[in-house]
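Starting off with a structure, shown below.
Only one protein chain is missing; all other protein chains are in place.
Naming follows writing order (A, B and C), and every chain is counted from residue 1.
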């Protein structure tokens, strides 16, 4: 049985990749594509593929009215994503959200809503299997090598620093490592900010350069040695195996899952 | 109760570090130091510390006769190490061997001997916690990202290539990843050897440069992304926390363990 | 005055990027696009842009007959490229060749032909400014730090190893460094090829993994230190500023230039 998928933000850079991914997998069926600026355009042509029978609509509401989707994939901005997720769950559609920035209360509420409607949902700051492994390994290494710093690299037009992935990684590390305020207590910065952002005793550094898509390195130091775990992501297409996996997995559980790592086999 | 330690190859570079480590830990007692070239010298002075009551002897046999050691640490050459281990076990001394190159038969025999004498033993190609984590993570990543290559870096005077650690890593990877012959089947080397050493479908590359102590990078590729796990070791002292851990652990089990990872907590 | 450009191999991956680059620069005019498999298609539509007045033709000969190009850009296979270049020069068209594999005799002959027709030409294994700088720096560093190895990374379907860029880098290094056979003379490979390809006393290693586009690292070692020069290229679009620069430069000189570095300012 094919899974019916609605894509929100279909004309965005990630949205287009999702549309392509859905159209290329016979186990999935594109039933709706939402983009206020591209309403009326054929969804296949929107992404440079051949015409489908799906015409882009302007709002989630229209998408809900026209087609009964099983799953909704949303890579729009954080401000909209919460409302989208809520509305989708109420309509019985499983939300897969690629945005970050939810409050703990919002996550709890969406989970409650999923439970009530007996459907699954997923919020994942990262759909990249390599990135998930990086975070997992970093968390484990921190048990044995508590001295750590994170360096993350993104394109120079990125707005926020540090990245969502680096903060998520820092949270995971803080859960397993012993408490430790690293560095020399008398350390001083002759240029403010040189030592990076402070997070529970260790540091996060954000590099922004053109020509970089998304990279992160977690460095552990101690006893005449360093251990580095590095993930380099080169394009958005690299996330699609993970999104595809999520669309299929979300059909099989109830409640909202936060983090792709929890639906890996 | 202090653990009595004999150090074989005490005047070698690793041996000296072991002597220092033992002398610096109150829970351990140096009872013998073996070095044919330095027999008669005080073991403390040999390593630039103050005089001890232990005089270096020329052979393992003398060490066995003079002092009842609990544990023997041996970082000598592979050719000697097997005989050393056998003789030690027969004398009831637990061997900790930092050399590689044993045949499976030799390992089975030493294990049998340990069992008979109801003592523990350890053969570990690597005592570095960071290196062990690197191998563990590489093995796990290979489940999800089967395309992999290994690059290892050592000083330019190292004799063998690839390194023991890289071969051990390759074995671990081969155990978990799906069978796969990587690369283009029609690939051709215009300079022979450029593609590195072939191991069960993937490649190992050995770099030899002065100024490098011991480094290894395991690179996984796929779907617009790469994952790298890298360990850099800067000096021999970096192995000592692991050797210290092993000396204490070996007192508590029976049989020969192969690989430091099996005695990590 | 606009420069008239013919693109050979217009439906190839590099060819398409060149067509786009030409169409996007008002100082350039696309006058011909050659691709046996796409003859009859509009050149703009071929690359996902709006229709132009240029229809793809099946052969260089047709291109020469229909339009008087100033410059020809060719990223086809080595076997064809030499003939293409020869034919172009005879027709008074300046060849810009992105392929490698010419013999010294062929290069000399093409240069002679350019001189006779009083036009310029360029053969460049690499159009990337970052890659050119990497090679330049590697050559200079080799004067002071003669111990060196090269590691190059490409996608897993690449046919030849080592890469053209790494061989070019090795040639440049060999020109400046003192003669030196690196490594331990008694070194032995337990897995054949582990030490990489031998080039004038040093080694080249070729890594092939999916998810990698084109990367190269040149590592110098000595005296407790290493110096690394690394270039990472993420997509073909990254070469286009260099190709654009070459198209404009080739109008201003006579003779065949080998290597993009010679036309940098």
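A few remarks follow.
By definition in this document, a contact is a pair of C-beta atoms (placed from the backbone, for glycine too) under 8 Å apart; a residue touches a chain by one contact, two chains touch by 3 or more.
Predicted model, so just to flag it, every value in this text is computed and none were measured.
Across the entire complex, the residue among C:176, C:190 or C:226 in touch with the chain not shown is C:226. Annotation for chain C: contacts to the undisplayed chain at residues 128-131, 133-134, 137, 140-141, 144-145, 220, 222-238, 240-241, 264. Looking at chain B, the residues touching the absent chain are 48, 211, 213, 234-235, 238. Mapped onto chain A, the interface with the missing chain covers residues 147-149, 151, 153, 156-162, 167, 182-184, 186-199, 203-212, 219-226.
By definition in this document, only the chains that are shown with their structure count from here on.
Here the CA centre of chain A is 40 Å from the CA centre of chain B. Centre-to-centre spacing of chain B and chain C amounts to 45 Å, using the average Cα coordinate of each chain.
Annotation: 37 Å between the Cα-based centres of chain A and chain C. Shared interface positions of chain A, defined as residues touching 2 or more other chains, are 234-235, 238.
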